[in-house]
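The complex is shown incomplete by one protein chain, all other protein chains being positioned as in the whole.
Labels A, B, C and D are assigned to the chains in the order they are written; within every chain, residues are numbered from 1.
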Amino acid sequence: MSKQTKGNKLTVFPYGPQHPVLPEPIQLKFVVDEEKIVDVLPNIGYVHRGIERAIELNDYRRNIYICERICGICNFMHGMAYTETIEKLTDTVVPVRASYLRTIWAELARLQSHMLWLGLFAESIGFESLFMQIWKIREIVLDLNERTGGHRIHLSTNRIGGVGKDMDANLISTYFKQLDKLQKNYDPIANLFHKDAAFKEKTQNIGILPKKIANHLGAVGPVIRGSGIPQDMRTTGYEAYGELDFKPITYDSEDVYARALVRVDETYQSMEIMRQALKQMPDGPILNKNEKFPEGTAIVRVEQPRGECFYYGIGNGTIHLERCKIRTPTMPNIPPLLHMLVGYEVADINPIVHSIDPCISCTERITYVNKEDA
Amino acid sequence: MALNTSTIISIVFLAAMPFLGGILMGVDRRLTARMQNRMGPPLIQPFYDVLKLWAKEPYIANNIQPLMAFMYLGFAMLAASFVAFQLDLLLMLFTTALADICLIVAAFSAKSPYSYIGGRREFLVMLSYEPVLLLVEIAISLVTGTFIIKGIRAYETPLLLLLPAAYVVMQVVLVVEMKKSPFDVSGSAHAHQELVRGVYTEFSGYTMALVEVGHWVKVVTMLAIVGLFWAPNPFIGTALALALFVGAILIDNVYPRLSWQRMLKTTWTIGFGLVIVNLLALSFGGVI
Amino acid sequence: MGLIQKSQLKSPWVLHFDCGSCNGCDIEILAALTPKFDLERFGIVNIGDPKQADVLLVTGPANKRNHRVLKNLYNQMPQPKLVIAVGTCACTGGVFHNCPNVLGGVDNVVPVDVYVPGCAVRPEQIIDAVVLALNKLAGLAQSEEEE
Amino acid sequence: MAIYGQTLVALTVGLPVVSGLASLVLPGKTIRSVLVSVTALVLIGSSVSLLGISEFTYNPGHIYETAVLVLDFALLFYFLYVGMKSKSLPVIGLSLLQLVPVAYFEFVLHGVKVENILLVDRLSVFLVLIVNVVGSVVVVYALSYMEEHEHHLQLKESRQGRFFFFMLLLLGAMNGMVYSNSLYWLYFFWEITSLCCYELIRHDGTAEANTNAVTALWMALIGGVAFIGTMFVGYYTVGSIALTKIMTAQLTPILLVGFAFLALAAFSKSAQFPFHSWLLGAMVAPTPVSALLHSSTMVNAGIYLILRIAPALKGTYLSLVIAAVGAVTFTLTAILAIRQKVSKRVLAFSTIGNLGLIIMCAGINTSLSYTAAVILLFFHSISKGLLFMGAGVVENRINSRNIEDWEGLIGKLPFTTTVMLVGMATMFLPPFGMLLGKWVAVDAIISTPLAFALPIIILICIGSAATTFFWGKWLGYLTVTPMTAQKQVKETLPTPYRFAMMGLLAVSIVFSAGAPYIINNFVNPLIGEAYKLSVTSTLMEVNTGIGSFLVGPFWIATVAMVLLGVMITKKKGGVIVPAYLGGENVPEKPLMFFTTADGEAEASVSTVMLQSEIDEASLNKFAVIIGVLLIIVMFLVEVI
Partner (left out) sequence: MPKLLGTIIRNLFSKPATVNYPFEASPLVEGTRGSISFNMDRCDQCQDCERVCPSAAIKVYPDDKKIEWDQFKCIYCHLCVETCMHKAITALDHVQSPDYKKSVTVFES
């Protein structure tokens, strides 16, 4: 009988690549004992398109658009990081007003992204009405997006050397108005995240990522800030951030709840930064055209909603970049994710996986060699 | 069996139960949508869904599954008929369990991890609401002295006045039975689940249609039992049932999905706690 | 039109698969379900399970890795089924046309019934697309009846 | 008439003993098979014939009395010897605790003289029927089983002679026990069942078997000691050790203590808390032994005793405590059964739990509850016999007792699995007999005063939900088969297996469907002897006055539904598609999915056991403590 009572039989199942809760294609292979997670194995590569290669093939000026489409959520920041890289490679100085505009729109993107996340997170924990509520409010942000760049998702306002669109006084006042409206609608939701008992029960004390491990595994963005480490690239003061007043938001409880609260508070922070920047923004030109071809190497690090994004470009004086390496934030958050999952219940998979805000479209870093290619 | 008026009424009621269920589900979706500030689908949407599913290309997981799906509906109807013909309440509960088991066997038999875990959770759902419902039914019959619905209905005082706590407990049971947040652990109707569709994952086409209708019938049966809380006047009884129905939708919309452990704890503590207190009070009051 | 056909038109449950998109179109699909656009008006439920879905919404270009997933999902959907390619890159590959791992539009893998251009598409376009797809379904049903 | 009855009695007690001895002596498989089969047939025949007989009492010849006396002492000395050999203090102590008082009682007090040594009434005939019908089927089944069993063990020399001797002896002793009116005879047969049980548990001779057998023995001996206690009480208060006398006597606290002793004996036999461990340990024996112990013999001895004395205890606190022990046992075992991995342990916990339920019903001690107890006993015996036989076949086929290995058994052993599935369904689902019994039990509980009923109601609510849980998840697990590819598997089974399982299955279904008939013709007459009848049953319906169970319509509806379901699903048909695996299914391999680096992994499912939620060790401890406490209360209650 001793033989028969040793280990339990385990359940093995794939979570994704198609899964209604995680609309993005990633597969996590779970091994669970009854409902307790014993092991997770990630399987990525479903989104791999070969963008870095395409960037090398294209005219460097055209690449803004493909970089924006690395991901539709932080599209603006990708465009911005790419143009910053090229600006460094071509020694272009960006006009101050353009810097401010970029800062404002980057924060708008963060706002959009965090609200999107809050909604998806609500949905993932089975809180459909909260999802609906948040996404209803989020339409305000999308509306601002559309007024600014002509599109709900892809702003496409970045140009090498500045921005392609300006904001007139009318638009600026619309911003203030809409931000106030947004905040008014958003307050009860933030209150819910901070206070609702059922929400807390669902998210507290799961997916613990101790500070040390977060650091060790190289977590970024709200994940590491949820573990109490104030790491935020915006403090390096790129674009107009150096002139604005803000502090990285951290929570110390190291769990899913902390990560959620970081994002809740960051939405307020974004609104605040936007208001500041809108007020301080000087007049002036918005574009500084420079037809030089990129040369040398450049590194750019920006803080995206999901954390640090890293661009590394090498120019060789032609219209084509020699190399463009992009490290996007979800990738470094995958190892911490695996750490967070083990030991919790199947029911906790959703909140934990969503707590890193997985955005797989930018994660596809690992070189995947397809059999048909080889 | 003589075909007298009451038998005819019973048969008509039984036949109407799936339709009532469908309409209620439509109301549910509509109300949910309105609570979420949306317009929502037409009221008869559930019927569209089921008819569509029925006509889809039949995909099955194995040969047991369709039969079990049919038996789920069948036993749900049988349980409903106990209510329609005003028979034994206790037996109705056991028959419901039988229906549930059929559903779970169908889910298990597919050997799909998602439907399996869903089935496992469905068991836990049964484990959490069955004893509570049993206790409520026992409380009812302790008061009325019978398990037979006809007898219960003949009882003069409205049960709500004697067993208010049991009525509240029925709210919890109904939330569980309707697979609503916070207790939609085994597979929920529309919201997203970590288990995809949970216990429903491997159903498709007509098997899903059968299961769907079975679920409607079960919900109506449960509501009919709630209706017993004001038996002397069926209109008030219906209103009571509908109140819990709306309550369940409201609860669905203000809670996230909680764990099954939490579900078990909640239903048992609230269920047992309230009913026991209620019974003790009645016993001191000399009613039973 | 029979009752069943009417039901088929009134209850398209969708399965959404992200085939390597940039998320732009995916979030618009989700946005289409939310209060402002409310796809559920048409009986649409994002069901997430191919075995119960009627409409497959694909975003993003097919690539060498995920085409088999797409194919599988399509095969797991029972007839009658429709495929809607959502977004420029699902139609043709769009901005990713010269990415080395991209196969182009999803019509290289599964038959597509409706193409929706846009990058990202707007929720209104998704609604239009569903209406178009349903018209096609109604047409199919009609022609079957005539036979 | 009386002679005819006496012959039948002699036949049911004597024949098993004789043919058991024959099987011990005569070699050869064929002879043994013939012998056993014939005995089985005769036993079934004579027990059925007994049905027609009205109540009678009589004394067998003096020579039998002497024989019983001699054999009893031989038995006690043997137990003493066993105790010494296995160095088991409890066994030694308990044997001595019997030897000395029995000797005193016999030789000093001369207390064993009783007018009517044997009593054949409705209850004993009912028990005899169960013992012989189910028992005989199990013994026939054992013919095939032991062949395979010894084949697995690769024994050089068959030990089957010994095995069948004790099996048959057990049947004979059970029969003798239920006829006995003299407490001394009852005690004697009781001890023989203990002996058989001990010998059968250690049949395979492994170390584990030996220790478990000794445990079983000392627990059984507690029952023996308790009997002696009752004999003394009977002798000093009523002046007789005839059950009929004791039961009709005026209840005094001292007499109640005597009954408490009997209840204690019954608990030990029926493995109620805190004595449940012996029955769990008995699992090491070959499966037919378990089938026999759990279904018709051994544990039923305890139930019989409780049922026998219950009418005398109506309205006493002792009765309530008995009910409490049963209820607690029922609930806790149902919870414990959820987390068991070993198939036979699940069955064992279920047995203990159901016995608890029966004892609880007997303890509640109203007409209704007594009816429930009898119904439960009847159907439990049949179903449990069936389940153990099925479990045995499965065990021999897949070489494992772990229910994790039972996954999708229906694809591998279609016949046996179907039998098991139906067998499981008969344990807890309507419209089968066990559920009918449970249903009557619930009706019975609510018709008792609330102050007492409330705790029991709660225990029952939880217990029955847990029961549904552990049966259901096991039942479901057997059907976990993705495809019907293995459908062509044909199962070849030896005839005794087939015969035994099909036979009991048929009996179970027919009797469930004919439950009203059973109640009218067997149960109600039996109840009528001690209680006012409360269950009325017509052809189709069982009515308790509180509820009504429409057996007939339910069955008709169920059968109609199955037929309709088969028809509709046949007509609809369907394409079998692989399970949903996130879209990464490997073509042609139904359960495989692509994972990291295009490797293939297999999706699998575990069993449902709530192992992390249910803490067996502490629950067990709790069970023992509460069991001991309740027994202490049981003895204290009389004083109050």
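Couple of notes before you dig in:
Here, contacts are C-beta pairs under 8 Å (C-beta built on N, C-alpha and C of every residue); 3 or more make two chains touch, one makes a residue touch a chain.
Keep in mind that what you see is a predicted model, and the values were worked out from it rather than measured.
Although it is not drawn here, the omitted chain touches the following shown chains in the complete assembly: A, B, C.
Residue A:R61 is the one among A:R61, A:H216 or A:K292 that touches the chain not shown.
From the options B:I44, B:L250 or B:A281, the residue with contact to the chain not on display is B:L250. Residue-level contact of chain C with the missing chain is found at 35-38, 41, 84, 88, 91-95, 97-98, 105, 107, 113-119, 121-122, 124-125, 127-129, 131-132, 136. By the touch definition given at the top, chain B reaches the unshown chain through residues 31, 33-40, 250, 253-255.
Where chain A meets the missing chain, the touching residues are 58-59, 61-62, 64-66, 69, 129-130, 133, 136, 143, 146-147, 149-151, 154, 156, 164, 188, 191-192, 195-199.
Note that in this section only the chains that are shown with their structure count from here on.
The interface with the greater number of C-beta contacts, when B-D is set against A-B, is B-D.
Here the spacing of chain A and chain B, counted between their Cα centres, is 43 Å.
The centroid of the Cα atoms in chain A and the matching centroid in chain C are 26 Å apart. Shared interface positions of chain C, defined as residues touching 2 or more other chains, are 17, 34-35, 46-51, 69, 73, 76. Annotation for chain A: residues touching 2 or more other chains are 11-13, 15, 17-21, 34, 132, 136.
Those residues of chain D whose C-beta lies close enough to touch chain B in the complex are 408, 410, 429-430, 435, 439, 442-443, 445-446, 450-451, 454, 457-458, 460-462, 464-466, 468-469, 472-473, 475-477, 479-484, 487, 546-550, 554, 557-558, 561-562, 564-566, 568-569, 572-577, 579-581, 591, 603-605, 608, 613. Residues 32, 35-38, 113-114, 116-117, 120, 181-182, 184-185, 188, 190-196, 252-260, 262 of chain B are the ones touching chain A in the complex.
The touching residues of chain A, counted against chain D in their complex, run 1, 4-5, 8-19, 27, 29, 32-34, 36, 41-43, 371.
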